[in-house]
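Only a single protein chain was left out; the remaining protein chains are all shown in position.
Order as written gives the chain letters A and B; numbering starts at 1 within each chain.
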Amino acid sequence: MGEKLLMKGSEAIAEAAIRAGAMAFFGYPITPQNETPEYFSRRMPELGRVFLQAESEVAAINMVYGAACTGTRAITTSSSPGISLMQEGFSYIANTNVPCVVVNAMRGGPGLGDIAPAQADYFQATKGGGHGDYHSIVIAPHTVQEEADLMFDAFELADKYRIMVVVLVDGLLGQMMEPVEFKDWVDVKKFKTPEWATVGQGDRAQRNILISFDILAEGLEKMNLVLQNKYAKIRENEVRFEEYKMDDADYAITAFGTVARIAKTTIELARNEGIKIGLIRPITLYPFPEKVIENRASNVKFFFDTEMNEGQMLEDVKLAVNGKKPVYFHGRLGGIVPTAEEILDEFKKHLGG
Amino acid sequence: MDLKVIVNEERCKSCGLCVNICPKHVLRISDKINSKGYYPVELFDNENCISCGFCYLVCPDMAIAEVKKPEFVK
Partner (left out) sequence: MKTIYKVPSAITSRDTTYCPGCTHGVAHRIVAELLDETGLTKKTVIVWPVGCSVFGYYFIGTDALIAAHGRACAMATGIKRVHPESFVMTYQGDGDLASIGIAETVHAAARGENITTVFINNGNYGMTGGQMSPTTLIGQVTTTSPYGRKPELNGFPLHVPEMLATMDGPAYIARGALDNPQHINQAKKFIQKAFTAQQKRLGYSLVELVSTCPTNWKMTPVESIERVKREVLPIFPLGEFRAVKGVE
């Protein structure tokens, strides 16, 4: 760890990715995350790494796909409409089993929507998004420090499982400035071209073919099973969450990212009034921390899920609770960020009785 | 004498492009049948073949495996 710096989230993401060994950035401008590619465009050439502004998000993700097939740490960043355009690439990347990192600074949708912070891409990110049976690892930081830390983990996880890792943030987490301390630089000189990479056969005994394709159903089912086995391992080993004041909690709020941050204030306000609320904050949205929620169902009176969407993570919370306790919900739409007081007021509606 | 045109019969799909292009008309579709059900081409007149290689050049299936030219010793 080094010195503490005061940085914008969107720039901390770029700096952390660079320190984590991102060797190539491909992207296309879109608000509210332009500071990230702009930062890459300054820093990558200084380090002799690749920055390329693509002609579209479609091209950008396919450039990432190409670079990923050489085993190079590659990243793109975008926001909701751009991420929608990239879904084709995500699906191909999934079934080709190549690693990469994608940051989605979510904004209000659907359609062109607006540029305000939102969380309405939860389904798209965690359930696949593109065609076919696939998942990406999805991680959701809630502070600038956590954004910086998780970029390192994102690249490690991507390489470990040869999978795409989505870092799900929003404009608020991008624009806010907070003190941040970066982890040590990853020594990129130690990077080796993996055995599976397509860079030309060279001295390898066999040639490498990286494709997401098998014309025979039996073969394609096998490819799918490889993915499903990988996802099972990920669900077993990579679940991350934070429990905040859950030890004595009578009620649990579930929230991620920006809203989880606000919910921490809600919990302070509630506890000042003697209402013991705790927070379960999924850090990995896929794999989802269902066990901790299931276990807490026996301790709390009810769950209160709050998001900047119309109840997307809510469905996963309900599946984890599995009917043992009520699960209530409050969400804001279109890019409106709820206040701590508003969340508390909505929560209180379910007290008593 | 060795054949000037070596045909890989299994690869031939009887498209006839080589027969069509051959300036000496020394190739024809044979009445043999390969494992894919095609009648492979054959060189029926080795003597008049001039080893021009047109058959090799137009063959889309790498079925004309090799074209050879006699070497004359002084």
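As a convention for this text, a contact is a pair of C-beta atoms (placed from the backbone, for glycine too) under 8 Å apart; a residue touches a chain by one contact, two chains touch by 3 or more.
Since the model is a prediction, treat every value here as computed from it, not as a measurement.
Where chain B meets the omitted chain, the residues involved are 2, 4, 8, 10-11, 13-17, 20-21, 36, 38, 51-54, 56-62, 64-71.
Within the entire complex, the positions of chain A that touch the omitted partner chain are 23-24, 26, 50, 52, 54-56, 58-60, 62-70, 72, 74, 88-89, 92, 96, 198-202, 207-213, 215.
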